[in-house]
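What follows is a structure written as structure tokens; I'll ask about it next.
Heads up, one of the protein chains got dropped from this complex, but the rest are sitting where they should.
Going by the order they are written in, the chains are A, B and C; count residues from 1 in each one.
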Amino acid sequence: MDYIPYCHQVQYYETDMMGVAHHANYIHWMEEARVDFMDQLGFPYGGMERAGIVSPVTKLACEYKHPSTFGDVVTVIVSVAELGGASLTIGYLMKKEDGTTVLEGTSRHVFTDKEGRILRLKRDLPEFYAALEEQL
Amino acid sequence: MDYIPYCHQVQYYETDMMGVAHHANYIHWMEEARVDFMDQLGFPYGGMERAGIVSPVTKLACEYKHPSTFGDVVTVIVSVAELGGASLTIGYLMKKEDGTTVLEGTSRHVFTDKEGRILRLKRDLPEFYAALEEQL
Amino acid sequence: MDYIPYCHQVQYYETDMMGVAHHANYIHWMEEARVDFMDQLGFPYGGMERAGIVSPVTKLACEYKHPSTFGDVVTVIVSVAELGGASLTIGYLMKKEDGTTVLEGTSRHVFTDKEGRILRLKRDLPEFYAALEEQL
Partner (left out) sequence: MDYIPYCHQVQYYETDMMGVAHHANYIHWMEEARVDFMDQLGFPYGGMERAGIVSPVTKLACEYKHPSTFGDVVTVIVSVAELGGASLTIGYLMKKEDGTTVLEGTSRHVFTDKEGRILRLKRDLPEFYAALEEQL
């Protein structure tokens, strides 16, 4: 895969009275970039959901390095940070157009079937696991 | 029913760089107040959803009279504005603690079953219809 | 101006438990498309704000025609619906890729200076007024 980082333009409604993007919105941008990454990987979220697989977030960590504000274009570079037996940790690096690092973060995910049973990635989703492993 | 208006305290994350609550958030407060009104009426949304009835919004209208900002307590007075054969229009009047009118608005709703068929309120939900009629 | 409509891809975090985009999010997309329209018109919001002009929303009206959901690409066609002495009404038409109309709406705006005084568009912002008039 020839990965192309995701770009998010900061919206007016994402700013707060401090004049910068409110910190909760970065969680949205992480999701946008993760969904885009999965598309590029060939395993779109929509397809997974239709196959009865859901993927809740179990852990989140963010370091806010510099603020961003309305009109800024924030590039989100997604990576596979850790691939466990039943969980996937995604890494995020966000930068502004001038190269300033905005955020560094991770999110951990599990994958469950319709009954809520946690799937073993290698055994239950072998092709997805292989594609992720290649990104490590 | 002895209706008690709904109160919403404006949150920091609801402000924008203009220093006031962003206009899209009022749609959330309308929903909060509507859900609370339905609770008070004895027909909670949660119960409806469990009974397979969903209630999409089909129309929305807001007039923004004065801004509100972080820390303001906004009182939302809900009323039944119009009760049609298949649709319900809810009215909203929002005021700040000093009596200033913040917003006047309406939202129109239909009610559908699991198959997406629009329900006739009087025929299909007679008790709900009667309770609403009393509020007109 | 050779106007290019705005595209918004519906995000997972914009859906609700009904399985579709929550109705409040369309207000965000209207803003995204309006900001983009102003950019294309040559009067970017950011520049206005730096010049001390803010533009609060005074009125909003939406008709929800059909739902949209995660992954849908919604095209927002912006137009100048009405140009008053002190207010601007923007029109929005949202469509899905299959041509289905998702939403029709309008938003009304005034423009104020740093002191909160409402500006007369033709007198105080003549170039902006002329550019808008051309779009009528």
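The rule we apply is simple: contacts are C-beta pairs under 8 Å (C-beta built on N, C-alpha and C of every residue); 3 or more make two chains touch, one makes a residue touch a chain.
Values in this document were obtained by computation on a predicted structure and should not be read as measured data.
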_Residue by residue, what part of subunit C touches the chain that was omitted?_
12-13, 15-17, 19-20, 22, 24, 69-70
*Spell out, residue by residue, where the missing chain touches subunit B.*
11-13, 28, 31-32, 35, 44-46, 49, 70-71
*Over the whole complex, note the residues of subunit A touching the chain we left out.*
17-18, 20, 23-25, 27-28, 31, 49, 54, 56-64, 67
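Going forward, only the chains that are shown with their structure count from here on.
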*asked:* Among the chains here, which has the CA centroid at the largest distance from subunit B's centroid?
replied: A
*asked:* Nearest whole angstrom, what separates the Cα centre of subunit A from the Cα centre of subunit B?
replied: 34
*Roughly how many whole angstrom separate the Cα centroids of subunit B and subunit C?*
24
_Measuring centre to centre with CA averages, how many angstrom lie between subunit A and subunit C?_
29
*asked:* If I count partner chains per residue in subunit C, which residues reach a count of at least 2?
replied: 28, 31, 49
